[in-house]
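Input: a single structure, listed below in structure tokens.
A single protein chain has been omitted; all remaining protein chains appear in their positions.
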Amino acid sequence: MRGMMNTKLEFASDYMKGAHPDIIRRLTETNLLATSGYGSDAFTASAKEKIKKACQCGTAEVEFLMGGTQTNAVMIDAFLRPYQGVVAAVSGHISAHEAGAIEAGGHKVLTVEHVDGKITADNLRLYLENFYRDENHDHMVMPGMVYLSQPTEYGTLYSLQELTDIRGICDQYRIPLYVDGARLAYALATPSNDVTLPDLARLCTAFYIGGTKCGALFGEAVVIPDPDKIPHLFTLIKQHGALLAKGRMLGLQFEELFTDDLYLKIGACAVKEADRIRNALSERGFTLCFDSPTNQIFAVMENQKLEEFGKHVSYSFWEKTDETHTVIRLATDWAANEEETDALIDLLDQFKE
Amino acid sequence: MRGMMNTKLEFASDYMKGAHPDIIRRLTETNLLATSGYGSDAFTASAKEKIKKACQCGTAEVEFLMGGTQTNAVMIDAFLRPYQGVVAAVSGHISAHEAGAIEAGGHKVLTVEHVDGKITADNLRLYLENFYRDENHDHMVMPGMVYLSQPTEYGTLYSLQELTDIRGICDQYRIPLYVDGARLAYALATPSNDVTLPDLARLCTAFYIGGTKCGALFGEAVVIPDPDKIPHLFTLIKQHGALLAKGRMLGLQFEELFTDDLYLKIGACAVKEADRIRNALSERGFTLCFDSPTNQIFAVMENQKLEEFGKHVSYSFWEKTDETHTVIRLATDWAANEEETDALIDLLDQFKE
Amino acid sequence: MRGMMNTKLEFASDYMKGAHPDIIRRLTETNLLATSGYGSDAFTASAKEKIKKACQCGTAEVEFLMGGTQTNAVMIDAFLRPYQGVVAAVSGHISAHEAGAIEAGGHKVLTVEHVDGKITADNLRLYLENFYRDENHDHMVMPGMVYLSQPTEYGTLYSLQELTDIRGICDQYRIPLYVDGARLAYALATPSNDVTLPDLARLCTAFYIGGTKCGALFGEAVVIPDPDKIPHLFTLIKQHGALLAKGRMLGLQFEELFTDDLYLKIGACAVKEADRIRNALSERGFTLCFDSPTNQIFAVMENQKLEEFGKHVSYSFWEKTDETHTVIRLATDWAANEEETDALIDLLDQFKE
Partner (left out) sequence: MRGMMNTKLEFASDYMKGAHPDIIRRLTETNLLATSGYGSDAFTASAKEKIKKACQCGTAEVEFLMGGTQTNAVMIDAFLRPYQGVVAAVSGHISAHEAGAIEAGGHKVLTVEHVDGKITADNLRLYLENFYRDENHDHMVMPGMVYLSQPTEYGTLYSLQELTDIRGICDQYRIPLYVDGARLAYALATPSNDVTLPDLARLCTAFYIGGTKCGALFGEAVVIPDPDKIPHLFTLIKQHGALLAKGRMLGLQFEELFTDDLYLKIGACAVKEADRIRNALSERGFTLCFDSPTNQIFAVMENQKLEEFGKHVSYSFWEKTDETHTVIRLATDWAANEEETDALIDLLDQFKE
């Protein structure tokens, strides 16, 4: 293992590296300090305060969990009654890529069509109207909350207006709105984004601020602006096996991420390099898919070229477009740098369409 | 937060500090390396090989999870069919202290009486005999596996003979034996222990090697000597939200713990200091509870003395013995040192019985 | 099959015969009538009104389910949040005899010691006090409701004072009280009973009026005095597979049972014959167990005598008292008659202690 070399350019995902150096430094400095467990330590307390401040929401409860699937499972379990399901886009992470974690908790994922990875207010309204119009709706799973991701699984962003409209529909049907922010730092760092942390705190019943893909070793911070809506979340976290004994590992990381606005800045280089890659792809004749302005880049590549490309670059398979073409995903991260982008762009010259 | 001082002697638990310095060093060195996710990295592969070697079990499957409650929930879910429950001591961790994680997976914990935290072969046999003797047993939850902890929640140890006997009964009833090794390093480092890792690999259907309480930041390594017994464990881990995106964090820690037999040695100082504390308590007239030879110390203290003691030492409440006395637990850990023990012993002079 | 003869005296249980003749007659008369499904028919509506009247509780919601285990599973699922469990006597039906139905719904059964099958107010208070006194209680399953049976599994009865005390404790801890009335008709027909249907409606958050063991072919009627406490119960019943397509079969049976106070009278002959059997047993030197005044009789019999006795009488094994003696249960039912009791008493003469 020691001495292993990376011979490929690594653009497969945004969870391939460790953590922001400030976090590692802090872990090292505090390593032998003894603190109490399960998030009752001072690092965690401080991190919670900083997040509440960043969200301009002093009343919020903040809890730290270890990963995205886990966080979604806990929060959906916390919100729903047994006869309710969660409304999500067909492309939502919970719909297909969490190995049945939501169903294991007893809940159906009720899917609506997506547009570039997004639920539209119109589709949501239609879904809910049709549900309640059906005479037999009490023989069916009741829509009990709405789940969406910011940015979406397709790298796209909800605008403030779109989120506000969706919240309006949720209010009308009295159901909570929950936002999965696994890659939230990249949304916040995108120039065209107009949804801030305080906006999320105002519009969501709960949302999570992703750490794993945004500069932490691991960890997600759930924010619940009105904690009365979810009593005893701590016990539910424990029940899901999601309570870290050395909870300070989470507190410490998020304290660092919310010191000097690090979280707001950490995605900037990723988005900048992603933009450069998108431009380079366009200029070389590749078709870009979805209108993704964040750290994920989706492009179509001819299959034989892709085979060769894959020898030099680690990427993610997304889907087939036809027998001879494939959509691939490239992702940049908080540690993106110009040199690696340059190397990728140089390589793209060999694969021009 | 910065500048926080510990003014107490810290003996409340064995998960209060960070990780063994070798782990921190390794995390730092490899931090910006890009590796593939979900345990498909080379650190993880190497750690698995080392653990298989330490267990003298080349056929084993090894998987890494993040915490003990999580690991128990996943493994019990993996072993049991819906109509089966898990047999555990009343004092077993899964019986009361996991917030219903096992029941949330649909399974009943079937409790048997314990002796110093241990299931005895006789109690187990009796339980199983009575179950199948009951004419109505198919209206009841069928015992589908046996769960025990080494060391137990009372710090006691199963001998090789005891484990062998229990396995014999499991074989007779054709049910798996699963061992929770949250504090296994402390068992392995105890002079009177005669159960080795290869013994566990030979006697258990599965067991886990605890990292969180034994020198890692977090993490538990499940060992399944015959992996055919649990197909598709990976997907089940994912479903439980227990699959770490940056899986290498787990691999790297266990690779370090199984380099140069670190895991076999790491508990030694804890047990040595625990012995010194036990002796000091005895000499000062305190009653020790349970015959714990590992890193946990259980002692009775008069309530008013305890109130004063608690101002200087962080400990865990265990249970009341009567209106005026309490059993407390002190725990040492892999970073235990003579100075702290000395300070504790000095303090004990003031609280002599 | 046709021409099968019963050669034994049948005292094994109270669910061995069909239904009260009035029910069968009504089923026959209405058989080819077409009505709408799932309990939306007029029989069901009428039955609900009659039960609300009998309970002097016009605001109640009444729902009909098919069996006791099913009803308990649905109602406990309806009351509890995922982090909560149900407090029951060790001897409660849900504790051991429902094949894990409660755990399959994700909930732990939290057991307290019983006295003759009953939870005492003192035991309950102690349990709840100890729970909240434990510093780690939010790592444990929270007591979320109380379950008890009237009459109990041991045939004993809660007095009005006992139930009132228990409800007081439930109020103090703000948790619902749910009463399993699988054999409620026999309680209501027992001379010493002082708990009426209106009392139950006043003291319980929900309870069910047993039909299966009390003169119906099958069916249990759940009464929820304040339906706001359990929204969308209909959908939950459907989800549990507990919604009968031809719901009128339940409505019709309960309409008949609540016509001319049939349910209040139907248990009288059972209790009268049970009393005769208890007296006969006492007079012949048998030890009676528990202070059961209802339709269940518990007596100790020497094992060799029992083997012979069992050739003539169908009974239920209850438990062993020692190596040579067994507690058996005899049960009378709504169709009990003097002739069968006389035959049993005659037989007992041969088995005098």
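Think of it as A, B and C in the order they're written, each chain with its own count starting at 1.
By definition in this document, a contact is a pair of C-beta atoms (placed from the backbone, for glycine too) under 8 Å apart; a residue touches a chain by one contact, two chains touch by 3 or more.
All of these numbers come straight from a predicted model, not from anything done at the bench.
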(request) Please pick, from C:30, C:136, C:159 or C:303, the residue that touches the omitted chain in the full complex. (result) C:30
(request) Looking beyond the chains shown, say which of B:44, B:70, B:111 or B:239 touches the absent one. (result) B:239
(request) Using the touch definition up top, pick the residue from C:121, C:268, C:288 or C:335 that touches the left-out chain. (result) C:335
(request) Return the single residue from C:16, C:115 or C:262 that touches the missing chain. (result) C:16
(request) Can you list, in ascending order, the subunit A residues touching the missing chain? (result) 82-83, 85, 96-100, 103-109, 135-136, 138-141, 317
(request) In the full complex, which bits of subunit C touch the chain not displayed? Write them out. (result) 1, 4, 6, 10, 12-13, 15-19, 21, 24, 27-28, 30-37, 42-43, 45-46, 66-74, 98-101, 104-105, 212-213, 217-218, 235-236, 238-246, 249, 255, 314, 335
(message) Just checking the interface: what residues of subunit B touch the absent partner chain?
(response) 38, 77-78, 81-83, 105-106, 138-142, 231-232, 234-236, 238-239, 243
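Please note the rule applied: only the chains that are shown with their structure count from here on.
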(message) Farthest chain from subunit A, going by mean C-alpha coordinates, please.
(response) C
(request) Select the chain whose centre, defined as the mean of its C-alpha atoms, is least distant from the mean of all protein C-alpha atoms. (result) B
(message) Taking the mean of the C-alpha atoms as each chain's centre, how many Å separate subunit A from subunit C?
(response) 50
(request) List the centre-to-centre spacing of subunit A and subunit B in whole Å, with centres computed as mean CA coordinates. (result) 33
(message) Using mean CA coordinates as chain centres, what's the gap between subunit B and subunit C in Å?
(response) 42
(request) Pull out every residue in subunit A that's touching 2 or more other chains. (result) 105, 235-236, 238-239, 243
